[in-house]
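Each remark here refers to the structure printed beneath this line.
A protein chain is absent from this complex, but the other protein chains hold their places.
Naming follows writing order (A, B and C), and every chain is counted from residue 1.
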Amino acid sequence: MPFIPHTDNEITQMLETIGVDSIDDLFDEIPAHLRTAVLDAIPTGMTEMEVSRLMQQRAAQNSSALCFIGAGAYDHHIPAAVWEITTRGEFYSAYTPYQAEASQGTLQLTYEYQSMMTALTAMDVSNASMYDGASSLAEAILMAVRANRKSKSRKILVPTTVNPVYRKTAHTIVKGQNIELIEVPYDETSGTATLAQFKQQAEAQQGGDITALVLQQPNFFGTLEAVDEITDWAHENNILVIAVINPLTVAVLKPPGEWGSDEKIRGADIACGDGQPLGAPMSAGGPYYGLLCCRQALVRQMPGRIVGRTVDLDGREGFVLTLQAREQHIRRSKATSNICTNQGLVVTASTIYMSIMGAQGLENTAAACFANNNTLVEKLTTIAGIKKAFNSRCFHETVLQLEQPAAAVLKALVEKGILGGYDLSDDYPELGSAILVCTTEMRSADDIDAYVSAMQQVMATGLAGEAEAVPC
Amino acid sequence: MPFIPHTDNEITQMLETIGVDSIDDLFDEIPAHLRTAVLDAIPTGMTEMEVSRLMQQRAAQNSSALCFIGAGAYDHHIPAAVWEITTRGEFYSAYTPYQAEASQGTLQLTYEYQSMMTALTAMDVSNASMYDGASSLAEAILMAVRANRKSKSRKILVPTTVNPVYRKTAHTIVKGQNIELIEVPYDETSGTATLAQFKQQAEAQQGGDITALVLQQPNFFGTLEAVDEITDWAHENNILVIAVINPLTVAVLKPPGEWGSDEKIRGADIACGDGQPLGAPMSAGGPYYGLLCCRQALVRQMPGRIVGRTVDLDGREGFVLTLQAREQHIRRSKATSNICTNQGLVVTASTIYMSIMGAQGLENTAAACFANNNTLVEKLTTIAGIKKAFNSRCFHETVLQLEQPAAAVLKALVEKGILGGYDLSDDYPELGSAILVCTTEMRSADDIDAYVSAMQQVMATGLAGEAEAVPC
Amino acid sequence: MLIFEHSSKGRTGAPQAPREKASLNGIDDSLLRKTSALLPEVSELQAVRHYTRLSRKNFSIDTEFYPLGSCTMKYNPRACNSLAMLPGFLNAHPLTPDAQNQGFLACMHDLQSMLCEVTGMAAFSLAPMAGAQGEFAGVAMIEAYHKSRGDEARKEILVPDAAHGTNPATAVMCGFSVREIPTLDNGDVDLDALTQAVGPQTAGLMLTNPSTLGVFERNIEAIAKVVHEAGGLLYYDGANLNAILGKIRPGDMGFDVIHSNLHKTFSTPHGGGGPGSGAVGVAERLKPFLPLPVVTRENDRYRYLTAKDCPQSIGRLSAFMGNPGVLLRAYIYMRFLGREGMVRVAEFATLNANYMMAEAKRRGFTLAIDNRRASHEFIITLKNEAREFHVSAMDFAKRLLDLGYHAPTTYFPLLVPECLLIEPTETEAREALDGFMDALQQIKQEAETNPEILHAAPQTLPVKRLDEVRAAKQLDLAFAR
Partner (left out) sequence: MLIFEHSSKGRTGAPQAPREKASLNGIDDSLLRKTSALLPEVSELQAVRHYTRLSRKNFSIDTEFYPLGSCTMKYNPRACNSLAMLPGFLNAHPLTPDAQNQGFLACMHDLQSMLCEVTGMAAFSLAPMAGAQGEFAGVAMIEAYHKSRGDEARKEILVPDAAHGTNPATAVMCGFSVREIPTLDNGDVDLDALTQAVGPQTAGLMLTNPSTLGVFERNIEAIAKVVHEAGGLLYYDGANLNAILGKIRPGDMGFDVIHSNLHKTFSTPHGGGGPGSGAVGVAERLKPFLPLPVVTRENDRYRYLTAKDCPQSIGRLSAFMGNPGVLLRAYIYMRFLGREGMVRVAEFATLNANYMMAEAKRRGFTLAIDNRRASHEFIITLKNEAREFHVSAMDFAKRLLDLGYHAPTTYFPLLVPECLLIEPTETEAREALDGFMDALQQIKQEAETNPEILHAAPQTLPVKRLDEVRAAKQLDLAFAR
């Protein structure tokens, strides 16, 4: 019996102790006519040898094409030490550290994570993680609505330069609470959300009362938002600023805690984003984790777990879950969120990752991503029929407009072993045939050349007729 | 600097403490004219990202054909838990357990290994491992020569059914000590070493004084030796018996400690073999480990480390390296062997493997190997031009004689994704075109059918002309 | 010592990053960071040593028996880890075209089907990233369902008082108000109270069965009838699915929507707090509302359903596919079990719990609910010990740690005073159960003779009892440089 240690002898003795004749007797409170018969659609059990073979075959069916897609998940190098330590039984198979004395490993590590995350973002407080970047944006919005007591409108300005799935996810999660997400269009030349557009949308609202705005840096197009002036304007107008960041790029970009020029009210109020670039493999979409930081004043509005440093009976340093009165297991229907299980193990990996990389390692990595994207984009835009959609400097992904249909081009590239980018036509039809192309430090000069030469071949072939032929 | 933590500041301070100006000064006792200039042939250093990519490419160049080769290394299932625990830092990066109190993990595990190995072999004592099966045979021979004080000849009877590389390795290692390995031919019908042949070879020696004989079960051809009658004869003639075993098959075959029929002097005197089938991946040849067991009386002739159970100052159970006076670090030129470093980590894996499998698991695995080989051989021998070389029952490998040249057949099979077996023509030219074909529990019914159908196609094609075309 | 305290200025974990920092020319200076983030500056060895040592300060399934009620701390097979981490899965970008992602999608599709079969639901979405998000999705679907029928007055969700905190919190997140339904002494829901509570305002009832009290809700059919007749829907909190796997299916009990904590029943690791998965299943009528993504199979190929395919979907809950690494582990585990293994999970989890309950009684402990079968867990109440010897459930818990056992869940469910909620799971051998009961009995004796031992516990762990009040008052949430 897989994973069940009982011998016949033991079963008999245990049943005797209980005072029943058979295991089935233990289920006699269940109405007999409801009992499950056979689970036909479930195959019969397998040995580990058989399961291993099955999974190896399945894994081999997945493509190993060179990845130039980003759009929220990034192919970075992860030191081998990170997951070898993370999957040690003591981290891997532990529960939430409710019994603090028996969980100092996880608790201290989480405290270190919080320390690293606040250092990276220049924010005051970090929690111990949310599910992912998209849902952490939703929680950030809920948090802003709770925190901004002076604002009554529950209106949030969200530029369309924010990752479209983040906006969709936020909508799913906050819509039940009467919160309105108001789109702010981007500037077509720069591919950024301008202050003018923000002002215009704010003024369009009756009363002009806006609870918060969202600003993603680098934004979904890879371009850089004017975070300082928008933050200043927001704070002048009692609008909380929610920063959506990539925690790797923030190693070289101005951290959200320093956005804005006014010394007194400087910084975003809440920062969120996806922790994936810091040590989580792409893994078909997860598990990643949502980072969530805020100013000290907002800490009691924070959802999720938070670890604090304290002392034990002997005065020795130790760590505990703290401010639990915010959470569902204490506050129930009045909690800051329903979140319970978070993404602890990925945070473990991420903390080890940040320790090994250090600030210098993160900076070099981020800069390499930037340099590689410049190289790729320069080379690709020499090909006839390809141009940059915007005139701004991009970080490590760039929108390219193609004179051939994007879907067909990407399909042709896949056949040459290149995942060429993310097709923007569904989310941004106004851009025409456009793709978002990403490079990380993992793409070598050879990889970039391979892409360029594949693209040259593809663009030299007329693909217009094939546009229809690519449903999925 | 890879793996070197020193900052410039620290270097300066440390040099100051030492009282020198530069690191180079620390090498001033080395004659200047001998100092190495540049290491031109060594490439420049790589980041982990670069090394990872290189190694992934190299690993991908290796074939993933279905393996039907055995001949001393076997493709068995290894539970994932085995190497995940084995590579925990505490096992992986520990040294030899000379400081017993700080090494109870490795020491207790090794004691458990010794206990499992003696249980499997029915021998009294096991050491903590030798390098591999072949070198453990060499050490077993040296040990037998030391132990059999009544024999002066230093002559060892070794049937040619013993793995040829084992015989070659033993020769390399023992030849410096004036020991003679005398070949005993095998019976051409049964593919086994018969008692008659042993007797004949013994009698052919002047004085008939034989120090020991070697007997492999199952032998290199996969057939089963008449271990009882040969052991009895040996003991009647003051010949020590060295068993070479496969520790997996011994889960179902009579263990060497029970060879022979005479109750009083029953059992092989020394048992050796390769531990690979018990949890070591094939890994292009290693690391595996050599198992080495003996009767109690021979323990002081044992080479290598041995762990004993004892007590600490409080009377609590604990484990230490014992009988160290046999070893080179104490006895130096009079040691039982020069061995120092052994194959500890593989023994760790093997111990965990045996614990998880239990006797039942090993028996089921061994029996599945046997059944699979029967199935494969039955099917292959229905193909015209293929027959069994011997009339005996084989365990999990079988010698097949082909009417096409073996090398060409194997090459043609590889092109169809099948590693079809081991070519015997170099080692046993008298068998003509012959291959040794192995199945483990890993070869499914589909795999076997894939082999059979590939072989049908190959045998249907005339390959005779290609025999020359396959140098490697 | 914190990792920061191993730092030395300028030290790096080379060779883990590009050696040189490429130029950032072209980015406006005002957008750049001025000073490096104050992260640790340590060598790789220092990091490895620090975190290896830290890990050893944790209890875990791999090192201790962990009978934590409601959490299903069963063995996490190592193969589920290593196979889910095969490069083909790890290196898959979430936006890989479906055609290049068939191996992964096939696993997800199979997983959806198996979950449907074992829960008796019509369709599953694997999107939710933990139980609480599964609840969110479920309640949001209930809301969407009523709205789609123009039934907009249903603004209330019913929750039994024994429910997990996520249930009421979720209902509120979805815009509902919450009404609590009392539980009877025998552990069943108060059916009369329920009948009185339902009405045209009722959107649905959230229920765990077996409940968090460790007993099976015997009136489940009557409950379903009451709620359905009032026009409400039935939500199944699948945290306790382990107890009934293959024995009775939530769909057959009348539930309209369920979530399953795959990190409990299907043995994906808890990872010190997560990640989890709260896959949601629905009966036919709720199918159109399932959260995305969902994997479908067409002509032997797999693909993600999109918003175009499912216009009524409640939408997305995450940027991509929930927690695929968790889903893969659950899938692998389910393939290990197979249909026959599923049933055995429930059987032996239940056998272990009932055995321990019988032993607890025999050893003089008071059960929260007596004379009932335990599900896969049961509750001891220490209210007598608390009154007589001034020791609390917390004291028992801390003392257990000293004796090498993780503590059971304490102070949950809230309605049982000084409770220990004990869930052994099916993967523990009898020796572990006996050892734990011996420890509990020893502590009971200590409580009677020398309660100080309990108050002072733990003594053998890296720290003694920690000052939680100070932690909350003198907030220290990040290392200050």
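One rule holds for everything that comes next: a contact is a pair of C-beta atoms (placed from the backbone, for glycine too) under 8 Å apart; a residue touches a chain by one contact, two chains touch by 3 or more.
The shown structure was predicted, so the numbers you read here are calculated from the model rather than taken from an experiment.
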Neighbouring displayed chains - absent chain, whole complex: A, B, C
Touching residue (missing chain; options B:205, B:237 or B:355): B:355
Among B:232, B:269, B:327 or B:397, residue touching the chain not depicted: B:327
Interface with the unshown chain - residue positions in chain A: 1-10, 45-49, 56, 79-81, 84-85, 89-90
Hidden partner chain, residues of chain C it touches: 6, 8, 11, 15, 42-46, 48-49, 52-53, 56, 61-64, 75, 77-78, 336, 427-431
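One rule holds for everything that comes next: only the chains that are shown with their structure count from here on.
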Whole-Å gap between the CA centroids of chain B and chain C: 46
Cα-centroid distance, chain A relative to chain C, in whole angstrom: 21
Two or more partner chains touched - positions in chain B: 47-49, 79-80, 84
Chain C residues counted as touching two or more neighbouring chains: 11, 14, 16-19, 42, 44, 48, 52, 77, 79, 81, 83, 87
